[in-house]
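Excluded from the complex is one protein chain; the other protein chains are retained at their positions.
Order of writing sets the chain letters: A and B. Residues in each chain are counted from 1.
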Amino acid sequence: MRNRNHRNPLAIGFLVLGAFFILFPMYMAIMVSLKNPQELGQSILGWPRRIFWSNFPQAMAATHYTHAFENSLFITAFAVILTILTNSMVAYAIARNMHRRFFKYLYYYFFAAMFVPFPIIMLPLVRQMSHIGLADRVGLIILYVVYGISFNVFVYVGYLRSVPMELEEAALVDGAGRWRIFWGIIFPLMGPMNATVGILAALWAWNDFLLPLVMLGNPNQFTLPLMQYALQGQYSTNYSEAFASYLMALLPMIIVYVVAQKWIINGVTQGSIK
Amino acid sequence: MKQETKLLAVGVTIAGMVVGCGANTNTNSTTPNSGNSTNTGSAQTVPQVQLNFLQNKPEVVTQWNKIIQEFHKKNPNITVKQVNPPNTDTELQADVAKGQVPDIIAMGADATFIQMANNGIFKSLAGRPELAKVSPSYTKMLEAEVGKSTPFALPYTANAVPIIYNQTLFKKYHVAVPTTWNQLIAVAKKIKAAGGTPFYNGWKDSWTIAVPWNALATNEEPANFFTQLKANKTSFTKALPTAAARMKQLSSLGNSNEFGTDYNDANSGFANGKGAMYLQGTWVLPVLRQANPNVKLGTFVFPATNQPSKTKMVSGIDSLLALANSGNSTKEQAAMKFVDFLLQPAVATEYANVAGMFSPVKGAKMQDAALRPLQSYITAGRVVDFADHYYPPAMAAGDQYESLLQGALSKNQSAKSILQQMDTLYKQSAAHE
Partner (left out) sequence: MFRMRLSWAYIWMTIPALGLFMYFHTWPTLHGLMYSFTNWNGFGPFQWIGFSNYAALFKDPQVIHSYLFTFQFAVVTVILVNVLSLIIALALNSKIVLPKTFKALYFMPYVLSTLVVSYIFNYLFSNVEPSVASALHLTNLAQNILGTNWAWVGIVIVACWQGVAFNTILYLAGLQTIPEEVYEASMIDGASPWTNFWKVTFPLIAPFFTINMVLAAKNYLQVFDQIVALTNGGPGTATQSVAFVIYTNGFGGGELAYQSANAAVFLIILILIALLQVRVLQGREVQL
């Protein structure tokens, strides 16, 4: 029975149990990464007798960590900024003209594209992108921005419908152009949605595996997940080094999450229920 | 940052592209190699060359890095970047689709190599002085596989498929090295009866199953099996009943978790004494020693038949060196320099030794004591190439037939059913050719 005055022991017990399941793989990863192969052979889950921090710098060197990190950051940063700036604009134009046939169809066109599975685009896309010399990081950024349109327009339009038109109309009477209205009034008004779109784009670009896998040929441009995949063989039987590199690949996102978790959770929720 | 200006430029030209590209993207289908060089690094004034080097052996990543460093010291203007993805074949095909073929490729002489050599992906080495530096018999083996008399690659190392055993455990169980199949099974049963694990199989990675399969199948295949197969005059079912049945025996005498143990786990497990015999090629020796420096390893010829005088050892070209047909002469010259560096007897000896291989490079010496029992077979030419190098590309590429064996063995299907599935797969793959 729901009782607002007493804590619910059943719920707490359940959540603690669930927390154990979430944390266990992480705990194991940390334990494995801190041991040397001999001790790992004896015990996987126990606390290390001696901590081998050296696994981390070794893994960093083996996986070209700083390089991959820079690539991931470069791709994610540009994907997020360009997505917010361009997709919001497209959505604005559509939202304010939904009564016109062209914009309405445009909206449905973008929406329908959401259901096209990536595998069908994958094979021809790779050839097309390399043909125009864009099978690289820059091409990847363009794809994130362009493919993001489908979902983001949907999210932005939902939000823009709730933004009253009066402000724009007043500005229009004052002689402001559409561009100035958008950048001066509407874009700042969409702040919360921009945050949502930005967070989702960041999570996508940072963690994505399949698109970089098929697009990037030059190992200098590999992102963190792709580097993990490409260098799986490198660790051979040295699991400690492998896990050190796994943890380092996850760490940037975990730090960002710990700092900005409230934003991220709100952002993701907003994006999905709008 | 250069990338940013590039991004801007892209933004400006994109409008033009959208209009103009509808027409020119149609032309992509017939040019196998458009030779575009989109890589960074062209703007510097010093002629710095970066070469992408794809190699398919996770066991020797460190050794390659060492060689690359030594090479770079002598050739400071050439940087070689090693790539070693888990599915090299798939990766290479994707690279070809992108028109970004790695400049130098070290891979096995497998179906993917054959297919690509036939499609002009690699540079022809006809007339190159490098050919004189390697054993002609292995160069011929490569040409036979491709089916053309053009050399598209140089043999760099040759492997062998023996059975690797743990000498300490053989002593413990009081068993001797077997020379016939029946002896092998007797040894295995004795070990099992004593509570040990006869074969330590890492069959979660399906390619590992291909290793004993090749040893068994090549010894049972009649002469001109593949021509007959192509002409529909024989089939896997007709020709290889014993090989399939013996695969099942090897599986039943393996570790209980054999389909849940991957290659790395099996290496570390076998090196640490969890099983007495290991059905792997010689390439695994360095990894085993790395996982446990104290392990005492021995090898014996895979006793695939009951007539030792007739048993042949599977030996193939483990790594060949091929160059991309990129059309970029600066890169091709730099790549050839790297190849010349690799063909020095000292470099080849050290590499072959670290990799657990025999070296076809003239002047290189075999130094590994564990490989000594196999040397006489190599010297006498009692070797036979991997059978799967002659399977249709679609059957071997993408681990297709290996997955089939893995699925059938893990479900404990009958030998007959395994062979029927092989026949179906063969027909399907041959149809794609």
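By our rule, a residue touches a chain if its C-beta (ideal position, glycine included) is under 8 Å from a C-beta of that chain, and two chains touch if they have at least 3 such contacts.
Keep in mind the model is a prediction, meaning the values are calculated, not measured.
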{"item": "Candidates B:65, B:87, B:167 or B:290 - the one touching the absent chain", "value": "B:87"}
{"item": "Sites on subunit A contacted by the missing partner chain, in the whole complex", "value": "1-8, 11-12, 14-15, 18-19, 21-23, 25-26, 28-29, 32, 44-45, 86-87, 89-90, 92-94, 96-97, 100, 103, 106, 109-110, 113-125, 128, 142-143, 146-147, 149, 165, 169, 172, 177-179, 182, 203, 206-207, 209-210, 214, 224-225, 228-229, 232, 239, 242-243, 246, 249-250, 253-254, 256-257, 261, 264-265, 268-269, 272-273"}
{"item": "For subunit B, residues in touch with the removed chain", "value": "14-15, 17-19, 21-22, 25, 29-30, 32-33, 87, 89-90, 93-94, 96-97, 112, 115, 119, 121, 203-206, 256-262, 265, 393-394, 397-400, 403-404, 406-408, 410-411, 424, 428, 432"}
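Everything that follows uses one rule, which is that only the chains that are shown with their structure count from here on.
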{"item": "Residue ranges of subunit B touching subunit A (in the complex, touch as defined)", "value": "3, 6-7, 10, 14, 17, 21, 24-25, 28, 34, 36, 38-40, 50, 52, 57-59, 61, 81, 83-86, 94-95, 97-100, 264, 267-268, 271-272, 287, 290-291"}
{"item": "Residues of subunit A touching subunit B in the complex", "value": "37, 41, 74, 78, 123, 126-138, 141-142, 213-214, 217-220, 229-237, 239"}
